[in-house]
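Once you've had a glance at the structure underneath, I'll fire off some questions.
A single protein chain has been omitted; all remaining protein chains appear in their positions.
And then subunit A:
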Amino acid sequence: MASRKEGTGSTATSSSSTAGAAGKGKGKGGSGDSAVKQVQIDGLVVLKIIKHYQEEGQGTEVVQGVLLGLVVEDRLEITNCFPFPQHTEDDADFDEVQYQMEMMRSLRHVNIDHLHVGWYQSTYYGSFVTRALLDSQFSYQHAIEESVVLIYDPIKTAQGSLSLKAYRLTPKLMEVCKEKDFSPEALKKANITFEYMFEEVPIVIKNSHLINVLMWELEKKSAVADKHELLSLASSNHLGKNLQLLMDRVDEMSQDIVKYNTYMRNTSKQQQQKHQQRRQQENMQRQSRGEPPLPEEDLSKLFKPPQPPARMDSLLIAGQINTYCQNIKEFTAQNLGKLFMAQALQEYNN
């Protein structure tokens, strides 16, 4: 089905990603003037990513790799990629950086673009908004400003529509990450919410004309293309999984909130209670005796304020919940359409 995509839309993006990219891309475009406005992916890269997952990833395991390409004006062109080798327990001393360098050197020898422009990762039901992803994308973007992360969803792809999305951290989030201060105040000051953590960059898949010609020819030769996955009505499993994951995140969110709640309570207790009152009383007495009042500012020195919980996690969870909701929304919308179609078909047959 991936091939079908590339065949039909050599310049157009896949149906699902256009919708997301169009909506989001505009929204984010205004929010920050990032270096990259568009990502152009070579068909080869898409195929390599899909192949990589097919061969090595299964279940909840994710596969990762490096994207290579070049920057042309405000467009990032990804022309090649290579996978990270899968980690096993017994080669713990494997040097990844060494491997990457070696790989890139080798690729340069065969005259391939060797600019490191980002990385890709597969995902399980869209659960990719994690701390790990944030950290590594931050380090990428810190080193190479244009780099993006490509998220490939194999499950959705298997259902009939290629799901490949490019994300970047917003400049705001970059600043927060640079500061490494995730306290509630800092986040508040940075005015960052889960909606403004990642920005999606529109994707264009581009193939050479020769390949397009080949695709056309192949399409003509092949018998009926098996396109019916797109129309499959059996979808409860997918929805259930999504719900389950969503629920887990909601649980985490709840816990996080409880944590935050206790923190709030503790702080307010400390600020308001006893000590201040006592000090006030003392001052009153002193005043009545005609002595100068004691200073009030040594409060924070006396009591250490409780450690504020890092809010980044809850931000990430919120972002993840958002992604799930988007997924479910998208999915149910499509399914409703399918159901109506099926109903119409039924009536027509009768």
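FYI, a residue touches a chain if its C-beta (ideal position, glycine included) is under 8 Å from a C-beta of that chain, and two chains touch if they have at least 3 such contacts; residues count from 1.
The rule is short, and it goes like this: contacts and distances are computed from a predicted model.
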Out of "WD repeat-containing protein 74", "Eukaryotic translation initiation factor 3 subunit C-like protein", "NEDD8-activating enzyme E1 catalytic subunit" or "COQ5 protein", the chain not pictured bears the UniProt name "Eukaryotic translation initiation factor 3 subunit C-like protein"
Which of A:54, A:139, A:193 or A:268 touches the missing chain? It is A:268
The one residue from A:72, A:250 or A:284 touching the chain left out of view is A:250
Omitted-chain footprint on subunit A covers residues 236, 239-240, 243-244, 246-247, 250-251, 253-254, 257-258, 260-261, 264-265, 268
